[in-house]
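Missing here is one protein chain; the remaining ones are kept as they sit in the complex.
A and B label the chains in the order they appear, each numbered from 1.
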Amino acid sequence: MILYILCFILFAIGIYCLLVKKNLVKKIVGLGIAEYAVNLFFILLGYRNGGEAPILDKTRVIANFVDPLPQALILTSIVIGLGVTALMVAIVVRLYEKYKTFDIDEIRRLKG
Amino acid sequence: MKEENGMSLIVKRITRITVSLIFLFGVYIVLHGHLTPGGGFAGGVIIALSFIHLVLAFGKDEAMNKLNESIASIIESIGGLMFWGVALLGLLGGYFFLNILPKGEPFRLFSSGAIILYNIAIFLKVGAGLFSIFIAMAIFRMPAGDNTQEPKKR
Partner (left out) sequence: MIELSIILILMIIGAVVAMEIDDLLSSIIALGAVGIGLTLEFLLLRAPDLAITQLVVEILSLIILIRATIEVNKPLAQAVSLQKKIMHLAYFCFAIIFVALFIRFSYLAIRQLPDFGNPIMKMGGQYAEQALKKTGATNIVSAIILDFRGYDTLGEATILFTSVIGVISVLRLSGRKR
């Protein structure tokens, strides 16, 4: 129960960083922190007390497994997060080369 | 602009040895994806990291003479087409994505039908794609000064 609350606090830190900071790279860092919190929350939902990793073995054929379905979904989500971060960094690099600053107040002022 | 010649001599010597080990480890994780944890995604990222290690240690001028970035896009397309091809092969048996290749006995390398082919397709696609992203970021760079010129490649 306390684990869920700490996980949501981590997500709230990420969203706060995305809203308040003025530097574009800090916004990407904030979004990355929020992504970590969401992935952790799904895996926390699927844990079973005293469970084993979902891999069959010669010694134990059907045993007490943790839930394998959230793990399959989050595996996809981690790689998608990498693709989104790469695209964001590419856009930020081009913005810096054009406007010579990372500050969004300046970029909003100098249009075109 | 300052010419980059890569890192020092110690790093270059060690890189020659470790790059082949990283490559071998990545191929092991992909091929045993249906028996031990790992699979196509983790193996593809490890292969891309081994090539990035080469580019980082030797400097981009020297390393890009040996590696070719157009081959990376061809390999990525082959990976995508192979995934679709194996999925459509299931149409012969019944519905899309049906796993119709023979399943041997468990715990061997060639059990589980088409899963190993899916793992190899994902590995080609993810490895080549992430390497292309890194090369695009490291090489395309605009020269300092006005920004109406073409970007300097290499």
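Worth a mention:
Methods note: a residue touches a chain if its C-beta (ideal position, glycine included) is under 8 Å from a C-beta of that chain, and two chains touch if they have at least 3 such contacts.
From a predicted model like this one, the values you see are computed outputs, not experimental measurements.
Mapped onto chain A, the footprint of the missing chain covers residues 1-10, 12-17, 19-21, 23, 25-26, 28-30, 32-33, 36, 39-40, 43-49, 51-57, 61-62, 65-76, 78-87, 89-94, 96, 101-103, 105. Taking the complete complex into account, residues 29, 33-39, 41-42, 45-46, 48-49, 52, 76, 80, 83, 87, 97, 99, 103-104, 106-107, 111-113, 115, 118-119, 122, 125-126, 129-130, 132-134, 136-138, 140, 142, 148-151 of chain B touch the chain not shown.
Everything below uses one rule, namely that only the chains that are shown with their structure count from here on.
Chain B makes touch with chain A in their complex at residues 36-37, 39, 41, 45, 106-107, 126, 130, 133, 136-137, 142, 147. By the touch criterion given at the top, residues 53, 55-56, 58, 75, 79, 82, 86, 89-90, 93, 97-98 of chain A touch chain B in their complex.
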